[in-house]
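One chain of protein is taken out of this complex; the other chains stay put.
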Amino acid sequence: MEKLAENFSFSGMTNREHAIFEVGIKLAALFHQLIGAPIKNDDEVMKKIADGLKESISCQPYVKRVDCEIKKMKEGMTQTYTKQHEFDYTYIQGRNLVAEVEVQYEDWIAIGKVEWISDLNYPLMYVKEVKQV
Amino acid sequence: MEKLAENFSFSGMTNREHAIFEVGIKLAALFHQLIGAPIKNDDEVMKKIADGLKESISCQPYVKRVDCEIKKMKEGMTQTYTKQHEFDYTYIQGRNLVAEVEVQYEDWIAIGKVEWISDLNYPLMYVKEVKQV
Amino acid sequence: MEKLAENFSFSGMTNREHAIFEVGIKLAALFHQLIGAPIKNDDEVMKKIADGLKESISCQPYVKRVDCEIKKMKEGMTQTYTKQHEFDYTYIQGRNLVAEVEVQYEDWIAIGKVEWISDLNYPLMYVKEVKQV
Partner (left out) sequence: MEKLAENFSFSGMTNREHAIFEVGIKLAALFHQLIGAPIKNDDEVMKKIADGLKESISCQPYVKRVDCEIKKMKEGMTQTYTKQHEFDYTYIQGRNLVAEVEVQYEDWIAIGKVEWISDLNYPLMYVKEVKQV
């Protein structure tokens, strides 16, 4: 099946490039799947949501490892996001997510990361490391 | 805060109707948040993903209880969805999801359910019960 | 088919209550489908994205009308969100969305709205009007 998939791909792609392509897919899948999920500032709730996502992304092709942490929300000073009242909770946004994904394609490993970069005001996805095994 | 929210609402709404409205919101939030998440036919993986969603939806206003089960995927006979090869996994679809949400608005409880109805070929969301406490 | 769907529903539900339930579903579907979509502060881009969502939600059962507007993003003062550089764009968030949905269930119409309420720091979904036709 992996062979069949290869037939569609640009023939000039190296294994290293395949690994880099795949890690891009996984970072974006993780981000767009999680954004918008209701959340509150409770460690156990955050952990369970992150664990669910981690298991989900781990199902995708070539994934070796997923680390995912949802960070506490601090913006919106009128709220604690701890359900002091019914509307005191929030949705997962780019600024609350830090995740790392490792994929292996043949003999190449690519590690990608998504995290909020304040100076960019942006959840940056980037390749952290590429190595041969 | 709940008071403030009420000011926006149609004044003719009863508490019972508020509960019914809120349970509609929760069922659709749950459905649209989960659809498209990668999954495989592994009980532990499915449970962790369902648990994450359950915690997430439980953060929303008026929610008392969320039960959520992801059912094994059987369609696609060329696949087992157990990662026999890299592409042997799938995405959560309407037919794999059964969930029940209970909300309480003042003295009224509404219980809503979403499940796949084969005769409709459709993931039906409906109110299962409404009761006063 | 509508008949078949009714069989699942709590028998005590009035048509008015069905309309209220359905409008809750539509507001949440609209919200969770749109959140996280890339966007920039360009009127034509915003209109096309809103139009696509409007068409999509209009496909759902009992929907008579969908109005949807994406409002310009002003937060994040280091950014204009007009692609002055590659990262100068953003994702649709609760605070950028105003939408109204009208559903009809038999002889009852329910109009629901979702909009950002600053005092709640929250994208509130509420029933704006319920009427018999």
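Think of it as A, B and C in the order they're written, each chain with its own count starting at 1.
In this section, a residue touches a chain if its C-beta (ideal position, glycine included) is under 8 Å from a C-beta of that chain, and two chains touch if they have at least 3 such contacts.
As the structure is a prediction and not an experimental result, all values here were calculated from the model.
Touch, as defined at the top, links the missing chain to these shown chains in the whole complex: A, B, C.
Within the complete assembly, B:His32 is the residue of B:Arg16, B:His32 or B:Lys48 that touches the hidden chain.
Residue in contact with the omitted chain (choice from C:Arg65, C:Lys83 or C:Lys131): C:Lys83. The omitted chain makes contact with just one of the residues A:Gln33, A:Ser58 or A:Gln93: A:Gln33. What chain A contributes to its contact with the hidden chain is residues 1, 4-5, 8-10, 12-13, 16-17, 20-29, 31-33, 112-113, 117, 119-120, 124-130.
For chain B, the residues touching the absent chain in the complete assembly are 31-32, 35-36, 76, 78-79, 87, 91, 93-94, 119-122, 124. Where chain C meets the omitted chain, the residues involved are 1-2, 5, 29, 33, 36-40, 44-45, 48-62, 83, 85-89.
Quick note on the criterion: only the chains that are shown with their structure count from here on.
Taken chain by chain, the contacts link every pair, so each chain touches all the others. Interface residue usage between chain A and chain B, two copies of one sequence, is largely shared: over half of the residue numbers at the contact are used by both copies. The distance from the centre of chain B to the centre of chain C, with each centre set as the mean of the Cα atoms, comes to 18 Å. Mean C-alpha position of chain A lies 23 Å from that of chain B.
In chain B, the positions touching at least two other chains are 1, 5, 29, 33.
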